[in-house]
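Of the protein chains in this complex, one is absent; all others appear in place.
When the chains are written out, they are named A, B, C and D in that same order, and each has its own residue count from 1.
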Amino acid sequence: MIEVLFYILSTITLGTALLTIFSRNPIHSAIYLVICFFSIAGHYLLLNAQFLAIVHVIVYSGAIMILMLFTIMLMNLNKEHEKHKPKLIIIAATIAFCLVALVLLAALLKTKPVVESYYNSGTDFQSIKVLGQVLLNEYMVPFEFASVLLLVAMIGAVLISKKEKQKA
Amino acid sequence: MDVTIVLLILLLGAVVTYFSGNKAASKVALLFSAVAFGASLMILNQYNQGIDCGFSAVWMTNPNILFSLKADGLALAMVLLTTVLTPLIILSSFGNNFNNAKNFYALVMFMAFAMTGTFLASDGFLYYIFWELSLIPIYFIALLWGNGDAAERKKAVIKFFIYTFAGSLFMLVGFIYLYQKAGSFQLDKLYALELSATEEFWIFLAFFFAYAIKIPIIPFHTWQANVYQKAPTVGTMLLSGIMLKMGLYSVIRWQLPIAPNAAQELLYTIVGLSIAGVIYGSIVALKQRDLKKLLAYSSLAHVGLIAAGCYTLTLDGLRGAVLQMIAHGFVIVGLFFAAEIIYRRFETRTIADMGGIRSQSPKFTSMFMILVLASVALPGTFNFVGEFTVLYSLFQTNLAFAIVGGTTIILGAFYMLRMFQQAMLGETNAKPFADVSFNEGIVFVLIIGFLLFFGLYPKPIIDLITPSIQDILVHIK
Amino acid sequence: METSFVLLLLLAPFVGFLSNIFFGKQLGKTGSGVLGTLAVVVSFFVSCYFFSQVSGSKQPINVHLFDWISLGKFSINFDILLDQLSLLWLLFVTGIGSLIHIYSISYMHDDENIHKFFAYLNLFIFFMITLVVGSNLLIMFIGWEGVGLCSYLLIGFWHKNQEYNDAAKKAFIMNRIGDLGFLIGIFIIGYLFNTLDFNVIKQAVLTGSNPEVAGWLSIATLCLFIGASGKSAQIPLYTWLPDAMAGPTPVSALIHAATMVTAGIFMITRLNFLFDLTPDVQNIIAVVGAITSLVAASIGLVQNDIKKVLAYSTVSQLGLMFLALGLGAYEVAVFHVITHAFFKACLFLGSGSVIHALHGEQDMRRMGGLKGAMKVTFLTFLLATLAISGIPPFAGFFSKDEILMVAFHENKVLWVIAAVASIMTAFYMFRLLYLTFFKEFRGTEEQKHHLHESPMLITFPLMVLGVLSVVGGAISLPGNSWLNHYLEPIFAHAPHEAHHLGTTEYMLMAFAVVGALIGIGIAYSKYIKKSEVPAEDSEITGFAKVLYNKYYVDEAYMAVIVKPIYSLSKFLRDYIETGLSQIIFGFGAVADGLALQGKKLQNGNIGFYLFAFVFGLCSVVFYLFFLR
Amino acid sequence: MEHILKEIGVETYLYLSALLFSIGVFGILLRRNAIIMFMSIEIMLNAVNLLLVAFSTFHQDASGQVFVFFSMAVAAAEVAVGLAILVSIFRNLGSIDIDNLKNLKG
């Protein structure tokens, strides 16, 4: 059952991901991507990471994709902006895709399969409580750094997109 | 007092010259170079009394590098050559008006500093630094104060720089390799190193590349004529008078004792190549149109002979080479000065545009003539002592070498006299030619006096250099 | 005492040189001449002093001046050796030198650079003395090159004329070719004996011959002979000497007839003990000498320039001397050197006097009939001509006759060649005499108007030399030779006293005299009887033209050696040099070309950049996980 | 859902995320629309996130999931900055086609 669920979700994930990159209308792309994100959230749920799943949906689907959609609409990009792509690009991209996929998969396949048993430690490691403790104790400094990162991004976004008075 | 004082005086001279302003620069530089000469004479005096004038201090511990200077007879002879020629060269430039004279003379002094350091350094790394350091000033001197078309000059100068730099980098690799083996750059440690035949071969080659370009030995000489032609005469004098000797000196000091077996192995090839340079340089010189270029090729021929002497690995060869280095240093400076004097009067370096100078300026002609004769190693001049000794060493190696190398005395006379005839003799030139001025005369007289005196009595110099050469030969054999 | 005298001997002319160079202008024309002359005269007297000492004590004088060059196994000192040979040479060098200096005071009086002329002459004497008195080969070499230099300076003395300069340059370079041989010879000797000192070498040779030495020694002596042939104008290096006549006539007399050109003979005589060990080389010397003498004499037959005739005659006579040397008759060669110095100097000075009178005219076709106007010149010239032609009892007869005799004893072919050359000599010398002094004057009217006998300063040396040409033979009369006796200590083997005067010898003498007379007779019939005047240049045809053009040797040298070197030089300059240069620039061009191609790769296309990234990533992963 | 990895195996997640990652790469190479390229990058990042969570479960360790939070923060920040740049490009150029950005080359 889980297996079936996994494969269905996987199919959705990969399929929408592909649709995202193939669809010619950016808005469609965005919507496929949102579906893709939801399916990934599904994977998280499968892996019993409920909190993460929720955060994921909120951050990605709720924030990032909305941001993107806004931008698309702001720029009025729902029409097809892209010119006809030269064949060369398609070929190159396909080659690159095949290469990466093949090499990565082959490399991973070559690794010894994990033979030791998947264990369940029984201890709670992914409840909100535990995650919160880990995040704010052990990973306190990175957490602060993440805030700095967001601060920088904020300053930067403002710096770049805010219209300046015309220079002399 | 140790030899650092000479270096310090020259370096200080460069700095003071730079800050002395354009008007006083030449005089300040002259003063400091003369003081440096005095200091080196004092060092010589100390050395003759048996006091060790070397200097050594730890510079870096990792890697193990010392700031060590060695002042044996050979090094002192070369230092003296540098410190004698520098004031002469500076004095010879008094008739020129350079823009930015302070920069110019500061560079000259700095170059003297670097070359002196090269002669003195006994740590391979330090030596390499001085070696490279001497390139920068001459690059700027030739680039900024040179003559001829700016674009062509730039091309010639950059070629020179890259070419010599390339050669010396291979030497650097050689040094690094030796350091891995010996754990030190110290001269004696490197001498003591036991290398396998292959290693020696490659080390020898790495060094040879650097020196063959610097000296230059054919076919690595292509930078030479153009740079000599384009550089201001002071630069040419520094290059030909002293800098070429850096390469030759280094052969004796570094290359041969470090890789003696390879030198023995390659003796015939390299001596052959050097001698081929003699012939080649002489023949090419014959039909040169530009006086400075002709002198450049004559220089190529002469240093080819000197190099051949070095590579014979005999006492006579090395000694003759050193004598000839000194002699050639003087005579080539004098000859370039003569070319410069003609240029000052006629504004040409093309031999065909000269002629008929003799009847207007007897003094200049006589001095030029003596220099020409010295350059063709007329007995009685110092050049003869060196050339004779070198040829004798070549003879000891192989009769054919001596015969082929000896053609230099024929071909040398051929192109020099031909040049002299075309440049100086013939119907009186329509353009007026003032005879040498006092400043110019002094330079000539000093050079000629030196050449003639030591031509008859070279013993002091021979006695000075022989012990150190014998020391080196111990490592070669 | 001796040291200071030796220094006086050496330095007197040198001081003369210096003061003439630096203060010559202030001294005035006569002043500088007198000064120069005095310097040489001083040397002459010092030489006389030493000569009397040595001929009395029979002990050579050795003086150590200072250390000079050190070589690997030995060192070379600046030492002076005054023995019989060097003193003999000193005497006639300084003696004839003095006479020619005196002559020059007048001859060069009108030249603006007369002080330089005397300076160079003094310098020449200085170097010649150095050459002669040096106790080892290297000092001899100093003098050797030094006289070459002076020769260069004096040939090109009138430096405004580039042809003269060419001649000077040619002389110097030809000499240098010989000098290289000399130098190599020195090397070999130094290598074999570890010394260059004559006496030490002689001892080494005499005490024991090292068998392995022999092969090298032949090369050494051959090389030394090449050196000698350069300086003494033997085949193939003789062509500079006729050209050297471009110099002022006193120079031709002093340097290119009497003294410098005999340096080769001096050197070989000095080293006779070495040459004795190498008979092969001696043979070569003899053959070369004989051929040179014949070739030069044949060229001399048709020359029209008065000095050129004398020049070829000099070459021819030098050839005879080398013939003698090659046959081991060193003392005979020396004898001929001395007599030749007398009569040839006289001839040159006489011709100088003629040229002086004709204001520079040297072509014999424009002369004639001068015997009336220039009596002293004519008389001395006649004496010298008789001497060179080998008419007894003039000096030349004895010396030349001895050479012929030696040749007859050693090798008949060589004797024939030498005899023919002698006959030719008699012919062209009398041709010269007749064309110059007899018949009508063929020059311009103006010249004729100014014809005059030269002043006393010119005729005095002529007279002295004329007398010497007559009596000079006395120093080595057949059968009772003072010279042979005097020179005995010099030689390794006893001189050829073999030719006691027997029938053969008298026959030979008679033959020589008859031969000379035949030559004179032909000349007489041609130029006095038939009053022929040599044809103008364009009208010369046939073999005479070949002779007149000196067998085209100069042209051949030009075409075979000089021109190819020039072409090579041009080729190297224009192609090889640029080619080599281009190779270096080629590296730069390659890098540059790559840079241009690379710029295309850097196309600004982010897709391509990413592709390269991905490609790189895949390559790295692939390499690390599948290929290792 | 306790033993999901026992049934599916961690390798499968590896392959899945590798594929997803490759699709992201594909997209970024294929498309010239900057927004879609951004999306492709998001896909790549998400592939990694998925992997991290899988490993986290595999190792029964919370730090993997914590890392995902950081990764999300980074993604958000990147998008913010990227869109800001994009907006300014759009203002200047009126287009967001990456192919128009070829002025810097050589």
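We adopt the following convention: contacts are C-beta pairs under 8 Å (C-beta built on N, C-alpha and C of every residue); 3 or more make two chains touch, one makes a residue touch a chain.
Keep in mind that, in the parts below, contacts and distances are computed from a predicted model.
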> For the chain omitted from this view, which of "Cytochrome-c oxidase", "Malonate decarboxylase gamma subunit", "Peptide ABC transporter ATP-binding protein" or "NADH-quinone oxidoreductase subunit N" is its UniProt protein name?
Replying inline: "NADH-quinone oxidoreductase subunit N"
>> Using the touch definition from the header, name the shown chains in contact with the chain that isn't displayed.
In response: A, B, C, D
> Which listed residue, C:215, C:372, C:586 or C:604, touches the chain dropped from view?
Replying inline: C:604
> Since one chain has been left out of the picture, which residues of chain A touch it in the full complex?
Replying inline: 104, 107-108, 110-112, 114, 137-142, 144-146, 148-149, 151-153, 155-156, 158-161, 163-165, 167-168
> On chain D, what residues meet the omitted chain?
Replying inline: 10, 14, 17, 21, 24-25, 28, 34, 37, 41, 44-45, 47-48, 51-52, 55, 58-59, 61, 63-64, 66-67, 70-71, 74, 77-78, 81-82, 84-86, 88-89, 91-93, 98, 101, 103-106
>> Considering the whole complex, not just the chains shown, which residues of chain B touch the missing one?
In response: 59-63, 125, 128-130, 132-133, 135-136, 139-140, 143-144, 150, 154, 157-158, 161-162, 165-166, 169-170, 172-173, 176-177, 179-180
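The definition used in the following text is that only the chains that are shown with their structure count from here on.
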>> Let me spell it out: compute each chain's centre from its C-alpha atoms, then which one is farthest from chain B's centre?
In response: A
>> As a quick test, compute the distance in whole Å between the mean CA positions of chain B and chain D.
In response: 66
> Per the centroid of Cα atoms for each chain, what is the distance between chain A and chain B, given in Å?
Replying inline: 70
> Got the chain C residues that touch at least 2 other chains?
Replying inline: 607, 610-611, 614
> What positions in chain A touch 2 or more of the other chains?
Replying inline: 89, 92-93, 96, 100, 104
> If each chain is a dot and touching chains are joined, what shape do you get: line, ring, star, complete or other?
Replying inline: other
>> Looking at the complex, which residues from chain A come into contact with chain C?
In response: 89, 92-93, 96, 99-100, 103-104, 106-107, 110
>> For a test of understanding, state which residues of chain C touch chain A in their complex under the given definition.
In response: 607-608, 610-611, 614-615, 617-618, 621-622, 625-626
> Where on chain D does chain C make contact in their complex?
Replying inline: 25, 28-29, 32, 98-99, 101-106
